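Every protein chain except one is present and positioned as in the full complex.
We call the chains A, B, C, D and E, going by the order they appear; numbering starts again at 1 in every chain.
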Amino acid sequence: MRKLLKHLPGLAVAGFTATLLLVPLSSPAQAPTPSPTPMTAGTPAATAAAPAASPSMEDRVANLEAYLSNSAGPKTIQPASGPGHNAWMLTAAALVLFMTLPGLALFYGGLVRQKNVLSVLAQCLGITGLVTILWWAFGYSLVFGKSFNNPFFGGSEFFFLHGVDSAPNTDYAYWVSQNVYSMYQLMFAIITPALIVGAIAERMKYSALMLFMLCWMFLVYFPMAHMIWGISGFMSGISNANAGIKAIDFAGGTVVHMTSGWSALILCFIVGPRLGFKREPIPPHNLVLTMIGTGMLWVGWYGFNAGSAVAADGIAANAFMSTTLATAIAAFTWAVLEKVLRGKASVLGYCTGAVAGLVVITPACGFVNPTGAVIIGVVAAVVPYFAVSVMKPALGYDDALDTFGVHGIGGTLGALSTGLLATKEVNSNLKDELLRTLFLSQIEAVCVTLVLSTVATAVIALVVKAILGLRPSADTETAGLDISDHGEEAYIS
Amino acid sequence: MRKLLKHLPGLAVAGFTATLLLVPLSSPAQAPTPSPTPMTAGTPAATAAAPAASPSMEDRVANLEAYLSNSAGPKTIQPASGPGHNAWMLTAAALVLFMTLPGLALFYGGLVRQKNVLSVLAQCLGITGLVTILWWAFGYSLVFGKSFNNPFFGGSEFFFLHGVDSAPNTDYAYWVSQNVYSMYQLMFAIITPALIVGAIAERMKYSALMLFMLCWMFLVYFPMAHMIWGISGFMSGISNANAGIKAIDFAGGTVVHMTSGWSALILCFIVGPRLGFKREPIPPHNLVLTMIGTGMLWVGWYGFNAGSAVAADGIAANAFMSTTLATAIAAFTWAVLEKVLRGKASVLGYCTGAVAGLVVITPACGFVNPTGAVIIGVVAAVVPYFAVSVMKPALGYDDALDTFGVHGIGGTLGALSTGLLATKEVNSNLKDELLRTLFLSQIEAVCVTLVLSTVATAVIALVVKAILGLRPSADTETAGLDISDHGEEAYIS
Amino acid sequence: MRKLLKHLPGLAVAGFTATLLLVPLSSPAQAPTPSPTPMTAGTPAATAAAPAASPSMEDRVANLEAYLSNSAGPKTIQPASGPGHNAWMLTAAALVLFMTLPGLALFYGGLVRQKNVLSVLAQCLGITGLVTILWWAFGYSLVFGKSFNNPFFGGSEFFFLHGVDSAPNTDYAYWVSQNVYSMYQLMFAIITPALIVGAIAERMKYSALMLFMLCWMFLVYFPMAHMIWGISGFMSGISNANAGIKAIDFAGGTVVHMTSGWSALILCFIVGPRLGFKREPIPPHNLVLTMIGTGMLWVGWYGFNAGSAVAADGIAANAFMSTTLATAIAAFTWAVLEKVLRGKASVLGYCTGAVAGLVVITPACGFVNPTGAVIIGVVAAVVPYFAVSVMKPALGYDDALDTFGVHGIGGTLGALSTGLLATKEVNSNLKDELLRTLFLSQIEAVCVTLVLSTVATAVIALVVKAILGLRPSADTETAGLDISDHGEEAYIS
Amino acid sequence: MKKIEAIIKPFKLEEVKEALSDLGIEGMTVTEVKGFGRQKGHTEIYRGSEYTVDFLPKIKIEVVLADGMVDSATTAVVKAAKTGKIGDGKVFVYPIEEAIRIRTDETGEKAI
Amino acid sequence: MKKIEAIIKPFKLEEVKEALSDLGIEGMTVTEVKGFGRQKGHTEIYRGSEYTVDFLPKIKIEVVLADGMVDSATTAVVKAAKTGKIGDGKVFVYPIEEAIRIRTDETGEKAI
Partner (left out) sequence: MKKIEAIIKPFKLEEVKEALSDLGIEGMTVTEVKGFGRQKGHTEIYRGSEYTVDFLPKIKIEVVLADGMVDSATTAVVKAAKTGKIGDGKVFVYPIEEAIRIRTDETGEKAI
């Protein structure tokens, strides 16, 4: 905890100044001009290992073996992408996009009233476009660059994806093209803010939402992703020997789900409840859409979780297994809870349970064995179930589609369970030293994430409120956002 | 046929006793305690070939070549997963899940009346959860274990997925992690019972359905899958030299489609027709959903069929081609039949034809050439077309969504066509000796499958009827299962 | 331009005579009889490198390295498919099918009125079946064969997919099974005519449409695909040293989007506008379907674009990146244009922008760097935006779902932008000599494509009109095509 | 002329239609409505929230007919629509002053 | 006051609305209904099963107006809705006893 406190001011300062000062200054200067001297490995047509001198037969075979085992090849041979690993990461990146478009859009879209379904789709689409632009210009570099040599922000060397070509960036993957890796990570950066939409669905102005997301990416997502996954990240327990907090997060329990979930809670407090909340019924308008979205999220999540190995290796294989077990069991457990406590297992219950299972296994999937995955599956249903059906009504906030209950609570639960259930038999990157203090580190990481997300969200939301206002007029909200914000109706018969 | 008769009693005994006695006894004792001495190959992070001694350069290169050609590596090198094959199997497993969630759920969901659409989705979701738990605990082991050394059930060594890690199980795949293989096979175990739902849609109690499925997995699916695909299986023509019946089934014509289809027929007899059947129109409530489901089934089926090579090799490639040809041609042929016989080609006709094509090519896809696939495509439309539009009305049973007509008839047709059209030029695993008696073996396998499925289904259905009753009250059925069994409405405008 | 004019008559003659004479004559003779002497490489089970003599260790390692780098192996070793590349192409082929079924079907289906949605689905399904049959029988061979040694049509050696097995066809891919390659290309041949459907939706007779498509494949698609991608193709700038026009088209800007888009324009002129066009509102009946379709198109398009590398190599990786950037930015730019010019960003705007981005980046994706992709993304929104919202209303034709505005204009724009932005730093196949005249070559290729598409479409449409008539009766059109052509209703509540 | 308006259970539509056809009534207009009455609705639960659905799906049938037909038609409707369970619905009779067939401009009883 | 109720073909809605607007009628209420009458339906086939769909989509327009407007309004509706083909629909006229504008509490002819 000492380490944590020591770094807190730095964190805050980094968050604000790096964003507001460094970024705009350093970027226009160097990025859009095409590199005059491209890395020679950068001609991706020749992804083959181009021998520096003439490597020995021993080294050439060792390089091929390194491809099979997803390990570093010999120094004599320049790193190049390998087809099996690249094949999987191309697929995984497409799968993670599929989670948002149309997966999450449908999952959320089905849960709102008919008059607001298009607004949810437009939010997902708009976030996709906005985040892609930010990622291209600054985001990827701020997260995965290292020129700042900073625990909170990466660097400026990849601004405008400058130099990001088909050669691997061996800081993150031995055998996967960096351009694919950058796009894979973009898909994470897209879905995270899109998750927040669920908390304030049906009542936030489109322009306010987009401005909120713009700021949120710089203040929350980019620093958090660097802290956890960046080679010099503050909480990057495995790859950074100097990490302030030696936490682990396989596929984004803190970076994706805790940030979005806790931000969602704060934002829905600041935005306030929907008109008619608790006075009139606001049932989902189309549960079939929600179920389609759930299926797509589940399938796409294999790209998210197994893809986070950044290779088609045994760790990806383990992540696939643990994801499947935890998700199916969480879905089933949720339905059993409903059956026992309320008499009927519902489709919405199954779907919510599946998503909760996916969320909770996310940080753990590359670290736990089948038994661990099954335990997580059960816990992933029980805790969010009560968060959503007891705690939320008791506290009375209007987390419209349960982003907090599922992603906030679930992400936190996942980060903690990972601390308890991770085993080096599954993932040999987990050294004994790391494991010894792991649970404490996970608690620290949870606290950092929680504080950063909530504070930053509160600040951004209040600023946006002052500039644009957060909500449409009552009349507009009553008529529905589809017509007022987008000039369209979803269904015309 | 002799062999068949000789084994029949054994089959029945194995089916019942192994399930009721062996399984519960042997499992709690050994499984949930984490292995104290894990197989050393079990640290999946090191999926690389970890040399036992120090293998020769010749062996190291031979091992790499074995990876390219999907064959066994030299004995001096410990088996490990290879990225290209693992990449494809990760994808294929996700694709097969996609077939059920949301593919099949939508295909079936669109065909029922609006008041029952959620019940179909809940059945697919519930089966997914239930089967995952069974598979984790016993199923995978009963099918792919070998400790029982038995033609009808596998073994107990993998109960609770104990020891199932990222190293390949070379009984089934040289280069694919066993945990991925186990999940890939889980997806088959999920979709098979889900197919049965089509026959009794709109009128079976949810609790009765779930209990039925629980028993059906133990009595039908697990033994059938072991018999056909298990290394010691009774009908495993290719991998078991001592198989009682030397049949072949590339991706599940008998195991998946015949078992579900014939069980569906018996179950719909025992459950009885829907209220109002033949008296009032019961048209599909949303054919767009059905068409979405069809597209997803088709796309996902590439994982099912080409994935059944358990490698990204030439046999997978052939399966991809034959699946495409047979499916597109069956869809088109079905529509042509409608046009000629009834004047109009319908969307439901195209969709049904496509699914029929997929079903019939399933057992054959890794064994037939393009000409064989085209022939199967035509037959796959003609025979189920008449089964569904002539035989069913004539016999008068209420196979609501044509599970029997498409999967029962189609699976049987596929098993038989495979016997006629399989060629060793496509798949060198087909030895002359096997091919000589193949058609007869296929007939025998069809009979075993048919008898096991129908008898077991009748027994289970009658037991479940006695315990829980199979149908809701008439009022409940009239009001729709969505509200009565799940407390939800699909669409609220 | 000289070259262009010189070849024009040949083009026309080839288009008509090759189709009407050569094809039917040569095919029945040789194809359906199973090959008595199959190529020995044709036993796909042994996809391994089967040494001709006994290749040296140097050659064996070089062969493995060639697999990694997707280059030609040593001559001493017979070509075989490699798992990583095959894995990606299996996935990519499935993804491209997903674009049509159900992607495009939903994108288009959501935009028509409720009474015509099934007709759009039936058109997509019917085209899939029809084109598969043509492709199997003649199409693949006419495009990718070389026995005719002709710049406009390929050859007859692959009629009925004769000899198309799991060994690679090294004219097109070093490490991918030819049967997968043939199916991958089939998926392109399916979606191209399906795109045309958008222009004449809601008002063309089903039988007339199918006959039109049958002719169009022979007169437009097969010759165009051979010209651009065939090893002896007239405009195959990279692979054919003797190409008349040295153009480039990575994934089908001319072959797919220009042909379908310009044909769509002509066809919608000849068919005439929908009843009530410009007099009564014809709004989309379900924008949620359109958005689902957009997501599926986007995800599937990764198979289309990154798959066009026919390998999981660095070029595929670059195509993935440029596709993502251009698409997201085009979607966002379109929405910004709407916001600025009309006050509201719409879901349909985002979706149209995304598709426009996908279309325009298609020919460029394997040739441009991130900066190029971003430029294309912006242009891809601006130009089609005005085509659709200013030019179309001004000219008054009824391109119902904007096939011309998006695919015709977008494909043309893409072909030209590729000429300006392609860089050999991304793709070393682009030699200086080719690049020097590239923009001119692209203009020539655009002209050839445009002329061939429009002339052939006009001829076919008028012939079909004479034989079958193009439109249903006014009453039928008013009642909707679903009931009149297919005897079904989409939604029954 | 009178209008008979019947609110019935949805699955009784076919039977009521046939009963009216048997009387020689050739035209009617049908609307999907939601009814609130003695028949109780059901409860739907969506995660934390529980809703009581009071309004049940009903079908409204409207038939305009000559005065002399009213009694036989109401009797036929009542008979066909009855299940004897709560929620069977109602029949209301309204006065009508004029009817016109749009196609032919016929008016009065000839129009119906 | 009277209520005019017209059952028309769906694609005639715009024309009828304009015809009424031309008479100065500013308010109306429209319902989607299904009609059964002389106009025949169509047959739908789903795999083995064939259904005859008797009920055709129609639009019901309801306008409440002063007694003096009834004739001109019915004439206008009939003219606008006519195609001369079977299934054009009907116009019915009902007596109304009172009308109230909720916003202002105005009653009678001022309310409509």
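To be clear about the criterion, contacts are C-beta pairs under 8 Å (C-beta built on N, C-alpha and C of every residue); 3 or more make two chains touch, one makes a residue touch a chain.
Just so you know, these numbers come straight off a predicted model, no measurement behind them.
Novice: Shown chains touched by the missing chain?
Specialist: Within the full complex, the chain not displayed touches A, C, D, E.
Novice: Which residue, C:164, C:388, C:438 or C:490, contacts the hidden chain when the whole complex is considered?
Specialist: Answering carefully, the residue with contact to the hidden chain is C:388.
Novice: Which of these, D:23, D:53 or D:91, touches the one chain of the complex that we don't see?
Specialist: Answer from the full complex: D:91 touches the omitted chain.
Novice: State which residues belonging to subunit E touch the missing partner chain.
Specialist: 3, 17, 26-31, 64, 94-103, 105, 111-112
Novice: So that we can see where the missing chain sits, which residues of subunit A does it touch?
Specialist: Residues of subunit A in contact with the hidden chain: 276, 280, 475, 478-479, 483-484, 487-489.
Novice: With the missing chain put back, which residues of subunit D would touch it? List them for me.
Specialist: Per the touch rule, subunit D residues meeting the hidden chain are 2, 6-8, 31-38, 54-55, 58, 60, 74, 77-78, 81-95.
Methods note: only the chains that are shown with their structure count from here on.
Novice: So if I look at the partners of subunit D and the partners of subunit E, which chains show up in both lists?
Specialist: B
Novice: Rotation angle, subunit A onto subunit B: superpose the C-alpha atoms of these two copies and give the value as a multiple of 5 degrees.
Specialist: Subunit A sits rotated relative to subunit B by 120 degrees.
Novice: Just the number, please: Cα centre separation of subunit C and subunit D in whole Å.
Specialist: Taking the mean C-alpha position of each chain, the two centres sit 54 Å apart.
Novice: How many Å are there between the centre of subunit C and the centre of subunit E, using C-alpha atoms for each centre?
Specialist: The mean C-alpha positions of subunit C and subunit E differ by 49 Å.
Novice: Scan subunit A for residues touching two or more other chains and write them down.
Specialist: 57, 61, 64, 67, 82-85, 87-88, 91, 95, 283-284, 292, 342, 344, 346, 348, 491, 493
Novice: Residue numbers in subunit E touching 2 or more other chains?
Specialist: Residues 32, 44-46 of subunit E each touch two or more of the other chains.
Novice: Let me make sure I understand the interfaces: which chain pairs count as touching?
Specialist: Listed by label, chains in contact pair as A-B, A-C, A-D, B-C, B-D, B-E, C-E, D-E.
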